[in-house]
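With one protein chain removed, the remaining protein chains of the complex are shown where they sit.
Note that the chains are named A, B and C in the order they appear, and that numbering of residues resets to 1 at the start of each chain.
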Amino acid sequence: MGRVITFSDALNEAMKQAMRKNEDVILLGEDVAGGAEVDHLQNEDAWGGVMGVTKGLIQEFGKDRVLDTPIAEAGYVGAAVSAAATGMRPIAELMFNDFIGSCLDEVMNQGAKLRYMFGGKAKIPLTIRTMHGAGFRAAAQHSQSLYGLFTAIPGVKVVVPSTPADAKGMLIASIEDDDLTVFFEDKTLYNMKGEVDEEYYSIPIGKADIKRQGEDLTIVAIGKQVHTALEAAEQLVKKGIETEVVDPRSLSPLDEETILQSVMKTSRLIVIDEANPRCNAATDISAMVADKGFDYLDAPIKMITAPHCPVPFSPALEDVYLPTPEKVLEVVSELIDDDSSIAM
Amino acid sequence: MGRVITFSDALNEAMKQAMRKNEDVILLGEDVAGGAEVDHLQNEDAWGGVMGVTKGLIQEFGKDRVLDTPIAEAGYVGAAVSAAATGMRPIAELMFNDFIGSCLDEVMNQGAKLRYMFGGKAKIPLTIRTMHGAGFRAAAQHSQSLYGLFTAIPGVKVVVPSTPADAKGMLIASIEDDDLTVFFEDKTLYNMKGEVDEEYYSIPIGKADIKRQGEDLTIVAIGKQVHTALEAAEQLVKKGIETEVVDPRSLSPLDEETILQSVMKTSRLIVIDEANPRCNAATDISAMVADKGFDYLDAPIKMITAPHCPVPFSPALEDVYLPTPEKVLEVVSELIDDDSSIAM
Amino acid sequence: MGVSEVQQTNLTSEKAKWMYQKMAEIRRFEDQVHETFSKGVLPGFVHLYAGEEAVAVGVCAHLDDKDSITSTHRGHGHCIAKGCDLKGMMAELYGKSTGLCRGKGGSMHIADVEKGMLGANGIVGGGFPLATGAALTAKLKKSGGVAVCFFGDGANNHGTFHEGINMAAIWDLPVVFVAENNGYAEATPFEYASSCENIAERAASYGIPGETVDGKDAMAVYDAAERAVARARAGKGPSLIECKTYRNYGHFEGDAQTYKPESEKKEHLTELDAIILFRQFVLQNGLASEDDLHVVDENVKKEIEEAVSFAEESPLPEVKELTTDVYVSYKE
Partner (left out) sequence: MGVSEVQQTNLTSEKAKWMYQKMAEIRRFEDQVHETFSKGVLPGFVHLYAGEEAVAVGVCAHLDDKDSITSTHRGHGHCIAKGCDLKGMMAELYGKSTGLCRGKGGSMHIADVEKGMLGANGIVGGGFPLATGAALTAKLKKSGGVAVCFFGDGANNHGTFHEGINMAAIWDLPVVFVAENNGYAEATPFEYASSCENIAERAASYGIPGETVDGKDAMAVYDAAERAVARARAGKGPSLIECKTYRNYGHFEGDAQTYKPESEKKEHLTELDAIILFRQFVLQNGLASEDDLHVVDENVKKEIEEAVSFAEESPLPEVKELTTDVYVSYKE
């Protein structure tokens, strides 16, 4: 039954329950136990991940199933790919998605392609959990949002949850899934609270969620930006604008249907993606609608993204780097003139 | 003065002339000399790259400036980044763009970001030349077109030339450029011939080229697909359709102006990109037009890309993987009804 | 190099014949592919294993289906030694739907997971982590299986070498890392690109056994692999074996091999030929007769001919297969 827990705890619970259910599920990554091998820590106060998300797993599942790895992303992600191909169902934690630079080959050329290259004679039931997102003062190499890079790769599924309940259900779905899934966790959402069922449950990958209903405008927002959209939507009510907020939840597969239906209803689309602006998920979704939903549209498709620059360290700059409800309002006022009738 | 030479020779000439002009220009990569260290080859028959593109450079410039590297992409690309930051102007050859999986960090987190992270107190005049493209029966790990991945990265410039003349002028521009440029060479274009000036010349990065003028339809096509577009355009003439073919030549920066002006004139846009369909350059360009050129459009923006699958080995499958003039004609017939007036 | 000095061998006659057969199969398969390729029939990049037979066979002689191997771009020999079907292999090279990978992989991705052959790999160094992962599965599932990672002298300088071996070592995983040091990575000599004299020396960095053997001598490989596989199966962790060998053909089909001295090439096609050496060994040790080996040769010849016919006659994949098998499931 539902209780209010954090995003982080929801993830922790998902992993625990999945590992209890299926002993092929193992977890590996840097400090996912976090000192499991240190004598005086054995069954106590190991880190459980740099943010504590995997805390307690080593105690329950032991060293065989919760493996601290060396700092060798190509090594352990590649090992996880092959462990998956040979019968395990690993969860590999890539601490920050920015570190994909050290192991892209293992994801893009091995994990994502083996099944196809082998003519369907392999499957890769691997989940790669990874942290993303700006706003943590973590600067250029620890703040990127790289889901677009993975969405581009055939053979990879991409999940970006925005609430604790989605996080749990979709992590379980990812672990159960027979394909390679990259699961994104926004580091600034870990402390967010929400109601989460105690039971083991899964939410299908590829099914968008309408986080708010509305008739005048569709905002498709990714991950944390769902909350930016919801905040903006509240303020727009005062202007008489009812916003529909669509959370795709997974970018690959993308629930085109739900997005198109919303645009059909509202005739206006804004996409919010905090990634850099080029070749990102926002362009992907916009382009899809500019093709398949062109006839529904009454206005240009607007994208609200980070600028084309790395994530700056200084709070003064990082605060203007990210999308905000204010920016959304500005863009909406470009789309919908104050004096024009909405249902035009 | 112009002579007809191959795409490959045009690149070779660009490098030779740039290296003669500036002794900070060095070339490094796997087998770019190709056996320079083998005694009996010393000044003779070294490979000059796996496709022979860098043939003869070791003879003219010697081992100090043409360096065969170990198979260590992170190592030598990272070294090239830093050599650039400390005063050289390197050309690093990444044999196939698919190998970026072994050195993405060096490009994305180091080369692309150092200048910004250092507050502008560094520059990275590095050119990474790399081979891409399907159609060579080289299968899933040697046939990708990954320019989208690089276009997404702030701090990187991305060049994708389609003709020998552009190849020479833009490679020289890339080498002269003070920023990190990734220069894409379609392996199936190397033998293509075209007129190329003998002199040292450069073509600005960020300036699209209209490869064919037309009033009825704009096709923006990338790299080799420019030729698919031109072929289709010829056939469309018979149907009374005049196609404008825009070759962006560089994806980052993208010449939005030229594309938008063309769409303003024609009101219809097709983008051809042989990369996989998600978060690619086609979605990027479509989305840009769906925002900034929405009011010019009379029809949905269509994208012609590879499907969402790896590049298959079998010729029977690879031949249907790539865009073709026939596919373009099909899509055009969706956009422009036979019986509808074009200039509607 | 020369005939193995291990004259008293406990190799059974059966195993010796199997080894001879596999070596012959590899050689003839590759010679055939070379010929077919030169006629322009075969598409793509093809890297031939001819000359290195003693390595794949000497190692795989200790393996069965529960064991895994990871291979390289030069994978046909590993496939054959691991028991893959020759017809399915040849059809794969032709891009036919009856190929081991239904024509989708081709030479560079040829695989048969059921046989424990986890794929040729177009990425140099790709195999180190994969072998480590397969060994992790074997350890966790207590299958008794081992994983063998074949890799080239060029791959030995890639970062994955370091990461994969270190990981296998700290976890005592059942992996055998087998260097196929054929002296060149494409046109680049081993001595130029590697700062070690022998790859086996690098084992010391990981606290694991490393030995260099004559990779033209199937028995030297066989013996070293026996020790390493036994160590792995006993849960004592990985080993590294470096086999000094030579490829008879170019880096890929079409390579003029200007970088190889003529004398070197010739020597390896004659007195240093692995199959000739093993043949001598088998005969000298009475493990098989001339007649026996003749029968094997004839059978192999037939097998390869059949494989070619099979490949030629097989259908190409249907267009609809282009987008199948990307995922197990994908909600559109």
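Methods note: contacts are C-beta pairs under 8 Å (C-beta built on N, C-alpha and C of every residue); 3 or more make two chains touch, one makes a residue touch a chain.
Given the structure is predicted, the values throughout are model-derived calculations rather than measurements.
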Visible chains in contact with the missing one: A, B, C
Contact with the hidden chain (one of C:196, C:276 or C:295): C:196
Option from B:54, B:97 or B:110 whose C-beta touches the chain left out: B:110
Among B:2, B:119, B:240 or B:307, the residue in touch with the chain that has been omitted: B:119
Absent-chain interface as seen on chain C, which is shown: 157-163, 165-166, 169-170, 192-197, 201-202, 204-208
Touching residues (missing chain, whole complex) on chain A: 30-31, 34-35, 37-38, 40-41, 44-47, 50, 68-72, 74-75, 98-99, 101-102, 136-142, 307-310, 312-317, 320-321
On chain B, residues whose C-beta touches the chain left out of the figure: 26, 64-65, 67, 69-70, 72, 74-88, 105-106, 109-110, 114-123, 154-155, 157, 177-179, 204-207, 253, 255-256
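The criterion applied here is as follows: only the chains that are shown with their structure count from here on.
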Per Cα centroids, the chain farthest from chain C: A
Between chain B and chain A, distance of the C-alpha-averaged centres to the nearest whole Å: 31
Chain B-chain C separation of Cα centroids, rounded to whole Å: 36
Chain C, residues touching no fewer than two other chains: 99, 101, 103-105, 109, 121-123, 159, 326
Multi-partner residues of chain A (each touching 2 or more other chains): 74, 105-106, 109, 116-117, 154-155
